[in-house]
Structures are given as C-alpha cells and as structure tokens.
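Quick one: the structure is below, questions incoming.
Note that one protein chain of the assembly has been removed; the remaining protein chains are unaltered in position.
By letter and in written order, the chains are A, B and C; residue numbering begins at 1 in each of them.
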Amino acid sequence: MSVDWLSILDAEGNVDESLEPKLDTETLEKFYRTMVLTRMYDDKALKLQRQGRMLTFGSSLGQEATAVGSAFAMKPDDWFFPAFREHGVQIARGIPLSLLYIYWMGSEDANLKLPPKNFPVAIPVSTQILHAVGAAWAAKIKKQNIASVVYFGDGATSEGDFHEGMNFAGVFKTPTVFICQNNQYAISLPREKQTASKTLAQKALAYGFEGIQIDGNDVLAVYSVTLTALEKARSGGGPTMIECFTYRMGPHTTSDDPTKYRKAAEVEEWKKKDPIKRLRIYLEKKGMWDQSREDAMIKEITDEVEKAVKEAESYKPVVENMFKYVYADKPLHLKEQMDELQGFISKRRGNESG
Amino acid sequence: MSVDWLSILDAEGNVDESLEPKLDTETLEKFYRTMVLTRMYDDKALKLQRQGRMLTFGSSLGQEATAVGSAFAMKPDDWFFPAFREHGVQIARGIPLSLLYIYWMGSEDANLKLPPKNFPVAIPVSTQILHAVGAAWAAKIKKQNIASVVYFGDGATSEGDFHEGMNFAGVFKTPTVFICQNNQYAISLPREKQTASKTLAQKALAYGFEGIQIDGNDVLAVYSVTLTALEKARSGGGPTMIECFTYRMGPHTTSDDPTKYRKAAEVEEWKKKDPIKRLRIYLEKKGMWDQSREDAMIKEITDEVEKAVKEAESYKPVVENMFKYVYADKPLHLKEQMDELQGFISKRRGNESG
Amino acid sequence: MSLAKLNMVQAINLALFEEMEKDPTVLVMGEDVGVDGGVFRVTEGLLSKFGSDRVIDTPLAESGIVGTAIGMAVSGLKPVAEIQFEGFSYMTIDQLAAHASRIRYRSRGTYHCPLVVRAPYGGGVKALEHHSEAVATFYIHIPGLKVVIPSTPYDAKGLLISSIRDPDPVMFFEPKKLYRAFKEEVPEGEYTVPLGVGKKITEGEDLTLIAWGAMVRVCQEAMEQVKDLNVELIDLRTLSPLDDKVIIDSVKKTGRVVIVHEEPRTLGFGAEIIARINEKALLSLEAPVKRVTGFDVPMPLPKLEDYYLPNAAKVADAIKEVAAF
Partner (left out) sequence: MSLAKLNMVQAINLALFEEMEKDPTVLVMGEDVGVDGGVFRVTEGLLSKFGSDRVIDTPLAESGIVGTAIGMAVSGLKPVAEIQFEGFSYMTIDQLAAHASRIRYRSRGTYHCPLVVRAPYGGGVKALEHHSEAVATFYIHIPGLKVVIPSTPYDAKGLLISSIRDPDPVMFFEPKKLYRAFKEEVPEGEYTVPLGVGKKITEGEDLTLIAWGAMVRVCQEAMEQVKDLNVELIDLRTLSPLDDKVIIDSVKKTGRVVIVHEEPRTLGFGAEIIARINEKALLSLEAPVKRVTGFDVPMPLPKLEDYYLPNAAKVADAIKEVAAF
C-alpha cells in the first residue's frame, strides 16, 4: 500500500516534459486568466468586506491552481459540490461573478440563477461529501456517463461524513473525485495536528481505492490528475482521492488573525511557490504571454469585477422568498406567518410615511 | 504501509512454539473455563429468550476466544467499553452473571452494582468508541498508568464515530486498544460489502498508528497481541487497532434468520475452527485436561448459570428509579410526574383490590 | 381494484412495491433492506423484483445513508431511505436539518429534495434500548421537513405513496407496535391519503381526543372505558405541516381536549398543539388541555416501559378528569 506524489510545473516555472499535458495556447491562456480573475474577485471581496459591504469571506488566495486546474478538467455535465472556498471553481464553471457577490453579500437569491450541475456552497464542513457521492451514485444507477467532483479541506477529513462518504464511494464504486485542498490549516489547526496520518491521500486506502498527493500549486498537475481521475470514474473505474498540497496565503476568513498561529516566515516560503506566478513564467517561456497582454487583461478583469459588484449591490432580496421556497406549496401556517410579517411591514411603512 | 497477520494456535490445536505465550496451568484453565462459561451463559440466554423470559439477545457463539483472550490481557484498572456482544469480556472481568441476565431481561437496575471500570452496554453501533478514547485520554492527562479497551464489530467501522475516535486517538496518542471483532457480518451484510478496504486493520494507517489482523478464534494470539498493545499503550506508545478475524456462529440476534443471507456450508467451515475445541486439544496435549475434569466443570457451570438465572428472575425493578437517575437532584417537573405515576398506580391498585 | 386484508408491514411493502413498479426513479436503501428484506420484513421481496441498483444494502452508517440519499434526490431519483430504528435517527439530524430541509430554500428552487426517510418508532414491543423511542419532535421542529405517522394499514399505504410523490423531504415514522397488530382491507393499486390532513375517527361533542400512530389504538381502547361520553377522536396522521383546522374546529365544538403521545412531555408535540389551540380557540376552552404522555425521562428498558407509556387506563382517567372539570 502506498500513495504517489505528482508535480509537473515547479515553482520556478520549469516543466517536467515527460508529464506535460498537451494544451493549446487558448486553453493555457484560459487557465491563466481564470486564475487571475479568481484572485482579483477574491481581492475585491476582501475590500468590500472591510467596508462592511459583504459578509465574512474566506479568500482562496494561493489556492487558484487547485480550483482552476480541476475545474477545467471537468465537463459541464459533471456534478460540482463545493465547500465555501471554491471561488475559482465556481468562476471556471461559469457562475456569473455577480451571483457570487450576491451570495456573499448575504442573500440566497444568488442561487435563483445557479447554472445546472453546480451545487450551492456548503458551510458545515464535509457534509457535502455525501451529496457528491449520492449524485455520482445516481449517475451510475441511471447509466449516465458523468462524474461528480467534491471539494473539501484538510480539516474536513476529520469529520464523520468524510469517512462515511469515502466508504460508500469505495463500496459502490461511485464515479466520484474527491479533491482535498490541503491548505495546511483548518482555521488555526495545522495539518499535523489534524491527523497523525502521514499524508491525507493515504486515507483512501482505508476505503479500497486510490489516493494521490500532488502539488496543488501546479495547475498542470492538478489538471492532468483530475482529468485522469474523471475519465477513470466515468468509465467505471470508481473513485479517486486527490490531495492537493497547497497553502492558504490569507487569513481563514476576514474574521481571522493568522499571526496568532503561524509565522510570517512560513508564509514567505509559500509566496515563492505562487501558482499564478509560475504559470505566467511558463507562458512567457513559451512565448504566449508578455507584459502588454498582462496589462490589457488586468484592465479587462478590473472592469468585469466592478461591473459584477455594481450589479450585485443593486440587487434587492425579495422578502417573500423566505416563505416561498420552504416547500413546493406553502402550507397554511406559513401563509399565516407571511401575512403576519407583511402586516407588520406595511404597518411600519404606514407609520413611517404617516 | 502494511498490516501483519498473527496466529499461534491453529484449528487443530497445534501451536507455533516460537510465539507461544508462557502461561501457567491455572491461567490456561481459567481461559478455558471462562470461554465455556461464556458459551453456556449464552446458550441459556437463548433458551430463556425463546421462552419469552428475556429480550432480544445477540449471542457470542464462536467469538469466545476474542472476548476472553483480550479480557484476561487487561488489568482490572483498565477501562472496558463494550458494544453488546461482549458477554465473554464481561464475565472475564467479573461482572456477576445474574446482573448480565437482569440487564437482558430488561432492566437498567442491573447496572446498580456494575464493578468499576466496566462501562454499560452501548447499543448504538460504534458510539462507545469515542468514550473509550476519552477515558484513555483522561488517564493520560491524569498521568494514570492505565489503558482503555473498546470493542466493536466489522460493521461499526463504517460509522462516523469510529473514524472520529480513531483519529482523536492517533492525534493525542491516547492509550486505547481498539478491538474489532470482525465476525464477517453486520446483521445480513457481509464484510466485503461493508467496505472495499482489503482488511479492517489497515484502516488504522489512515490515523497514523498500527493495525494488526489476527486469528480471533485463537485465544493465545488474542491474549498475546492484546497484552502487547496494552503495554505499549500504558507506556506512552499510543493506540493500536486489533482486527480479530472470527465468525458469528449463530444468528445476529434472536430476531434474526441467517439462512436468508448465508450458506450452511460456510457455517460448517467455520465450525471446524471453533475456538473452544482447539484450546481443549491444546490443554489435553499438555496433559492439563481430560474428560473427567470437563464433566466436573460442566456440572459446576450449569449450577452457576441456573443460580444466576434464578437470582435474576427474582429481581423486581424499582419504578422510582425511572425518575431517580435522570439528574443528581430531581427537578420539580420530575417530582410532579413521579407523583402523577404513583397516583395512577395506587388508584389502580385500589381498583383492583376494591 | 382488488382488496386484501393486510397488516401495516404488508401495506407498506405493497406501497413500495407499487411505487417502484410505476416509477423507475423510486429506490429503497438502508441497512439490511435488500437480501434480508429488512429487520421487520418491510422491504421483503423487493430485491428479487427490482434488483440491487434499486434495493440497496448499505454499509452501517446513518448519516451516510441520508446524506447520499440527498445527493440522489437532487439528481432526480426518489430514494426511500430506511433508518433501522428511530434511536439511530439522531445521527441523521445534521444532514436533515442542515441540508435535506434547506436545499429548496438555499438554492431558491434550483434543486429540491424528494427524499423519504422511513423509520420504525415507539414502544410497547419489549425491545432493546434505543429501539422504543418516539422522536418526532426533532423533525417537526425543522422547517422544510414533513413528518408523517400512520396508524392503520390503509393509511400507511396511502400516506407512504403521497410521501414518495411529495417533492419535499418527508420523515415517515412507522409505529412498530402496530406493524402486525391488526389487518384491514387495503386496496391493491393506486390510491393516496393526502399529507397535511388529519382524520376524525369518531365524531363527538363532549371532548376532543388527539393522537397519532400507536396511541390512536390506545385512545380507542380508552374510549371503551368512557362510553357515556361522546369523544371526538382525531388521528393527526401528518404532524408537520399540521392540520390546525381539524383540531380547532373540534375544540370550538367540544371545549375540552386530551392529547396523547409517547414522546417525553416537555416539547413533545402536545405542547405545540396546545399553543395552537391557545392562539386560535382559547375562548372555547372549558378546561385545561390535558397531556397524557411519556415522562421526561429516557425511555426505560422493557421492565418499566408499561409504566412509562400512556395506556388506555391513563387516557380514560384523563378524559374523565377533563370532562368533569
């Protein structure tokens, strides 16, 4: 029993040619652009949060390769089950930025227009793993040729639902790809205190399927391994767990102060391994990228982000939706309670205008 | 990463002398007697159940070596956390037979006199694992030189609490010995459908500690391995998981019909591996046992069991205990409810006599 | 449509059978539901008819069963998940409260969760610990779930069919005490009993007696002991969402109410019924509403369970007391 390690593109932008996936310019540029867009989306969210225009927000700074590499390995018809830090996947999967902002500004109405096969954010850690296994299982039962991809952190591997989900996937050989974003921390708890297991990938052995550990800051490795795992899944080969070894460069969320539990030097070390920087060097070496294209792209993305924020901030949540989406049909007591609230609101309005 | 397999005394009573534990006659006879007592206790319980004198009962027929071998490796001061099939452990640990029968006749009052360091039966599968880890952890924190032993089945390894308990034990290096009685079935579900993991013991690797698979019908192997694991635990070496490979010879419980899900031939195969028979051969070969001693012992145990049943059946549960042991002090509403019940009872009594 | 005398186990089995035959997206999953046919034989015969993709023996993991069933439900299947005993349903509360009940809400209708969770519940069968509890409160209090409890074979079949067809998650608790207690005529083939509608079992002017599940039978026995009173017996059948109307109309007529349930008294469903009566018919009350319930203690092992559970004598006493108030 053992687990492998894979990396293709190192921190200096050097590539292992024997493993290099054959991707055309357009695709590589799309990887790069989406990673930068994710970072700028994130950055804007942090600023909005500091100005009180958003909820608590968990940035994915430093984890863009894991998100984008895996997302582009999926097909639109594959299921996607996020935790709460999968902004890059959501963006790559085509969920409009404005909807992401509406959600993090505090409204479920963001999901009114969720594109198919994308599940909403799951806040309780690891609970979404079971849904992903169930969706994959359903696909298998229905003989659909699709897979299901679920994301979770290093911390999530300690929860019972992780275990139960992995075990069901192993027993029923569901077409599920488990992507563990091992960003080295669960809030303040370092990975070594989360479990005494040497790697997280080896946990898959307890469920009778393959686990692999890869450089999560290497978008080419993430893409290649996810692609292989998805093909295996779709062709009846069962599940795979991919441990993406990466780092959360920012605080856990905007409420967190990471200086309490980790050293600046550690963060500096990881800065050198930045996933975006190494992809840019790779593109430049291939003659696909230069500063002027970079400048043009940054300007374009800046506008895109600003436009999305404006759209999001102009959205007015609908009070009735609080009652409308509890059941398919509103039962009597909810009708009464909605009337009660509307009575209160219109009375107040009357008071205010009167 | 790998897991070992251990057996010392084979099905024909042959011993691997290089591994044979040095046990004196008295100890070996105690092993043997306790295994037979367990079987006769069990057998009586099944008869009582068929006569409507007991609740649903899960016999441990065929698993006596696992129970007794491990129990005698423990010290009285070690913690013991059972599931519900650990009759042999309970007997070896000195819990009076009569109390065991009182419990399975349907009264918690059995536990009024539970000897120390023995926990009551846990019905919800795998939940007791966490308690065992907590008790071991407490011992470690209090710098007590004791360990904690927890029993569970193959089915229990699928539950979230198994995972969380194993993980805590690994992280905090708690002095816990996990004894998995792999009796090949969880009610009707065969072991291979419970998990795709090749062995159960290898699940320990996911938590960073040692797992070992042993012949669970070999009382010498069970004893030796448990002893080693306990010494390791007490001396700061952390937890061990022991998978005892055994077989549930009877139905799951008295409500179960195993012919629905397993073949008679399979049961016959396992009959040949009977743990009591092989120990008897071993004792006979050593000149420690013969038919006349056997007859005397059976007679003695028969009396012991009958006496315990008589005692148990004469026990009258105390209605007030239903209210007395909810909290240390009875709150007002429970006083009121107890009065309500007592009012009802005495009114009925009045009606009946009047 | 042919009729057969069936007990509740058979009626539920028939409902599953017929719905699975009619709708290929319906499937059954849980511990021992396949090869073994379920520990109460409720799913017997389904595996050989529908195969192991639709009658699934799962590993031993309740959160896993419900959580994966949620994933199936959002992908267009209609899983009927069995939790082997009510006392192991606690392990499913997180998946139900955090997910099943909120998927429609959180996703604003993009997804919904047509899941049924079946579990036997309740006492009176001399079972082990955690095999006799009544646990409805936990699920009634979770917005977005429905909670259904049948009291007869006929209703069991009709309510289960409605539950399977319901687009939202339904907890379907089966009174194991009544599994084989009696038979009644149950039509073969399609019929439904609607969710959210209580049933008046008897009409009466003197007192309203409210129960569900196994306690309906207990109430019927009690009524034998107070024949001089005209008791209106209501079987709620669906606890969530509650059919206030059948209760309120009755209370307005009788002014006197006894509620019977197995659950512990504090925050048992009786409390909510009293609150609704208070809100909608307080002025009609001629006596305090009386609760005959399990006590606020853990469900005891069988030697004391008869003391714990409501029985006909206790209910009759309560009826007399309230009537005489």
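For this structure, a couple of remarks:
Quick note on the criterion: contacts are C-beta pairs under 8 Å (C-beta built on N, C-alpha and C of every residue); 3 or more make two chains touch, one makes a residue touch a chain.
For clarity, every value in this text was computed on a predicted model and none was experimentally measured.
Seen in the complete assembly, the chain not on display touches A, B, C. Contact with the omitted chain, checked across A:Ser148, A:Thr195 or A:Thr226, is made by A:Thr195. When the full complex is taken into account, the listed residue touching the unshown chain is C:Pro264, out of C:Pro79, C:Gly198, C:Pro264 or C:Pro302. For the chain missing from the display, the contacting residue among A:Phe31, A:Trp289 or A:Phe323 is A:Phe323, taking the whole complex into account. Of the options B:Leu28, B:Ala67, B:Leu130 or B:Ala229, the residue whose C-beta touches the omitted chain is B:Leu130.
Against the chain not shown here, subunit B presents residues 79, 108-109, 111-112, 114, 119-120, 122, 124, 127, 129-139, 141-142, 148, 160-161, 164-165, 167-168, 171-172, 321, 324-328, 331-334. Within subunit A, the residues in touch with the undisplayed chain are 55-56, 84, 103, 105-109, 121, 123-126, 155-156, 158-160, 186-189, 193-195, 255-256, 260-261, 317, 319, 321-323, 326, 333-334, 337, 341, 344-345, 347-348. Not every partner is drawn; the one left out touches subunit C at residues 87, 90-91, 93-94, 97-98, 101-102, 105-106, 129-130, 137-138, 140-141, 143-144, 240, 242, 263-264, 266-272, 274-275, 278-279, 282, 285, 287-291, 295-298.
The rule is simple: only the chains that are shown with their structure count from here on.
If you average the CA atoms of subunit A and of subunit B, the two centres end up 45 Å from each other.
Residue positions of subunit C touching 2 or more other chains: 59, 61, 63-64.
Multi-chain contact residues of subunit A, defined as those touching 2 or more other chains: 160-161, 164, 167, 171.
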